[in-house]
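For this view, one protein chain was removed and the others were kept in their places.
In order of appearance the chains are A and B, and numbering begins at 1 in each one.
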Amino acid sequence: MAPIFYGLCTLAALFCAILLLRAYFPSRYKLLLWGGICFLGLTLNNALLVVDKIIFPEEKLFFLGVDFIIWRLLAALIGMLVLLYGIIFEAE
Amino acid sequence: MGCILTENFIMAEPLIPDPIAQFVLDKIDSVAQLEALLLLRNNRETDWSVGALAARLYIHEDQTAQVLAVLQAQGFVVSKGTDRPLYRYEPASQELHAILERLAEIYAKHLVPVTNLIHSKPKPRIQEFADAFRLRKDK
Partner (left out) sequence: MDLLLLGAISMASFIAGLFFLRFWRDTQDRLFLLFAISFLIEGINRAALGLSGNPDEGRPFFYFVRFLSFLLIIIAIVQKNVTKRRNP
């Protein structure tokens, strides 16, 4: 069940990222770029969660010697920090 | 319609008639948009590219492209071609055409009141974030 829901979340986040980045190119409003990157981070966060749960449900994954969960969470954190940067400095 | 007798009595009729003022508030978001529209109207036989229009209006090409996209979605102009589209003034209905003619007339006579009206609309830029989620870029 979990992978299905997280898979849908991945798609939703990707959809938002595409809409924001698509709007960024004509208007060049920076917040759209940062917002798009935020949602890409959230897409990655949820996608990696699906990978973790479906492909390797029983194992503890490692990547470059670090627990996979750290990479997953870093993707989300960096996305959120980029969004906050955009909101604080570029929202006008 | 300003006739000679009433021109001395400015208070007798508003500078911008209500329907036109309402139209400006609803549809015109920036002076650049209005200028672009009127430029296309004054040269309605010509097909304009984004670059040519941006050069005439002294604004950035990206902003021009966006303004033209909005004007097209609103049914004031039509475009030809997809790669480097050309735009031409062609209101979607007789009504629109009539309103735009009236607006052009009023703008020529009372530029400052019209621009004041446009600028009186509060439109924080953050609105663009929400607008990014419009799938059809229609007003």
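The definition used in the following text is that contacts are C-beta pairs under 8 Å (C-beta built on N, C-alpha and C of every residue); 3 or more make two chains touch, one makes a residue touch a chain.
No experiment lies behind these values; they were computed from the predicted model shown.
Within chain A, the residues in touch with the undisplayed chain are 1-2, 5-6, 8-9, 12-13, 15-16, 19, 46, 49, 53, 67, 69-70, 73-74, 76-77, 80-81, 83-84, 87, 91.
Although one chain is not displayed, its contacts with chain B can still be listed: residues 26, 124, 126-127, 129-130, 133-136, 139.
We adopt the following convention: only the chains that are shown with their structure count from here on.
Contact residues on chain B toward chain A in their complex (touch as defined above): 62-63, 65-66, 69, 124-126, 128-129, 131-133, 135. Here chain A touches chain B in the complex through residues 16, 19-20, 22-24, 26-29, 31-32, 35, 91-92, going by the rule given at the top.
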